[in-house]
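For this view, one protein chain was removed and the others were kept in their places.
And now, chain A:
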Amino acid sequence: MRSSLRLLNLEAPASQRSRNLYVCSVCRHEARPRPFVARQFLRHASDSTPITERVRRKLWGTDNPPGLKDPYGGEGVFERKFKRGQSAPQENEPEAATEAAEDAVSEDSSYEPATTWEGLQRVGHLGTWSDLPPTKADAYTSFSLNRRLTKPVHLSLAAHQTAVELSLLHTLKKPLTNICDVIEHEQPVFKLIRNCKIQPKSSGQWDSAVVYPDKETEEALVYIFEQIGGAQEAAAEVATEVAPETAEDAELAEIEAAEAEDAEFEEEVPTTPSPPFFGYRDVKDKGYLDLSLNDPITKFAFLKRFSQLTGHFFPDPVIHQISSVQHVMKHVLAEQNPKPKKLADFLVADASLQSLPNVKIFAKKQKPSHKDEELGRKKLIDAELRERGLV
């Protein structure tokens, strides 16, 4: 809009409008006669100086009146925005230029120092971590499979698998928690593990508690479990052999290995989640329940692996109480049926109370009105209130 027009009254004066008829502002603008004054000034539209400027000049009596060039605040908000939108693609181009050209730009004669911060490129994050681009360390990979098994079949399968794995590692004299590196076995490996039985020899000993169905299974499992935790060791061995390599390289190698594993896991996690334990049914052998968890290292390893497989985590007081696999199963199965939140539900579920004829459980809180009803007093109160017109 021309700045000269901004001074004019865009709406028709109130005297011209009919007072009775309401016309909305849009229609009023349409119906507005062309302002007479504006047309008068428009004659000089070819002049570069607007009417305001000319008025100012006349007021001051000079061609160069003092004060701001545009005393009316400059361009409007929309004008500015529109202008910036047009000029934005042009600004991007110098940004796209390489840093090497910066010196040349600084020496450029067309450089103008900025008067305001607006529109300037921001450098640095000023201590705000959130402004940093994501790094590899920021990516979160879960320790477990991000699922919580609830069916007793799956829980016992998980406990059996953990027991077989840990007793195998016990037999092989390897660190027990290494098994946690393998989040989920391949199906054939899992089948081998499932076919094994646990028969603790005496008082829940872990050593050589596994009973293999045949020799091949034993060999295969021992071979597989010899490999577990071996990748990092092998990498470490390689690192020590190639001694001149720095420790950083070894770390890098480990990170890479981890990334590779992550990538594998990402691949493993399908879009539609597969059934837990490949849909295998429960194991008949219940010998794993007798295994003892009195050894703290074994207990930690068992609970860690079990948590990883099932998604059930154990609070510290419970860990302290656990002394056998049976206890673990008991706790996990008890977690499936949590205490009801309402006292009435809890009492209704109590079989010993249900058999008592002199105990009555109400779903709702009993109020004095219930007591009145029970005593037969309520109908008297109602009748009396009705008689007095209070109800």
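The definition used in the following text is that a residue touches a chain if its C-beta (ideal position, glycine included) is under 8 Å from a C-beta of that chain, and two chains touch if they have at least 3 such contacts; residues count from 1.
Just so it is clear, contacts and distances are computed from a predicted model.
Enquirer: Which of "E3 ubiquitin-protein ligase FANCL", "Large ribosomal subunit protein mL44", "Signal peptidase complex subunit 3" or "Glycosyl phosphatidyl inositol protein transamidase complex subunit" is the UniProt protein name of the chain not shown?
Expert: "Large ribosomal subunit protein mL44"
Enquirer: Among A:C27, A:V222 or A:L380, which one is in touch with the chain left out?
Expert: A:L380
Enquirer: Could you tell me which of A:P275, A:P296, A:P317 or A:P357 touches the chain that is not displayed?
Expert: Selected residue, touching the omitted chain: A:P357.
Enquirer: Since one chain has been left out of the picture, which residues of chain A touch it in the full complex?
Expert: Chain A touches the missing chain through residues 357-360, 372-380.
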